[in-house]
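For this view, one protein chain was removed and the others were kept in their places.
Here is chain A:
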């Protein structure tokens, strides 16, 4: 009797399985029949996922708009794989390489060592990495990797100019995420911009030590605003959300203060209290679009360290400018020209900043 019931169960499972098979086949036969020769570009996200409202998402937007302009199908022609843990980076990159994607991007410096390893194992594959330079064992750039970096100092300089011309107290603040070469570029660029237009301004600088600690961001913002700063530039990822919270609280209680956003146009994040003065945008989408376009044309910039600056529209101030005065905007476009034509070199390190200050006087 027992066996009979088991047999019925098994039969049920088999029937169900065949029904499932019937349903599924019709839907997917189209996508699995993709031609091997068609151009494919892929992105492996870091653990933030593709909807992180930051660079993973921005990169995917770049790929999507590339697909639109080139009649590629989203999901096959351009595709992303999400990583749920750090150990997923390597298999995800490998999968795309083995599926003959023409170019595969690792998003973020956290993937640097995985990209390097896979690039070495698959010399014919084309890979890209954001915010890092992929090198081999002798510290030479890998020939099959395009390293995409940004001149964040230039964009930060421009928001610094805005801050320097907008501050009423002559005090501005900078909240950094983790103290390292990357965020130092933001800090020194910002300071240089402020000093260029307002040499008397005081600039407070503090690092939260984390990109994901809004509470620390709020605490630092509180200190800065209490000391009299009326504008804070936060280059600290999610830690910056705390700066926004603090600024909104202050504004609600009647004391107008500003925040300068980072990476993308954070105007909406400052609403409804309208605390976002402007934002320093970093166009990961544009960089991905450009490199993919070059790859499709057979001119993949492998082995090159691409630096996206003002000239390439890779960094800049946000398109929303309603809170910025006409005077500041004019100054920004003036300085933008000077940076592009090379008459101003924006400092990236503390040492360069000191030299810059000495030349300013």
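Quick note on the criterion: contacts are C-beta pairs under 8 Å (C-beta built on N, C-alpha and C of every residue); 3 or more make two chains touch, one makes a residue touch a chain; residues count from 1.
Keep in mind that, in the parts below, contacts and distances are computed from a predicted model.
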### Query
Quick one: the chain not pictured, UniProt calls it what, "Succinate--CoA ligase [ADP-forming] subunit alpha", "YCII-related domain-containing protein", "Putative transcriptional regulatory protein pdtaR" or "Branched-chain amino acid ABC transporter permease"?
"Branched-chain amino acid ABC transporter permease"
### Query
What residue numbers in chain A mark contact with the hidden partner chain?
1-3, 5-6, 9, 13, 16-17, 20-21, 23-25, 27-28, 31-32, 75, 79, 81-82, 84-88, 90-92, 94-96, 98-99, 109-110, 112-113, 118, 121-122, 132, 178, 180-181, 209-212
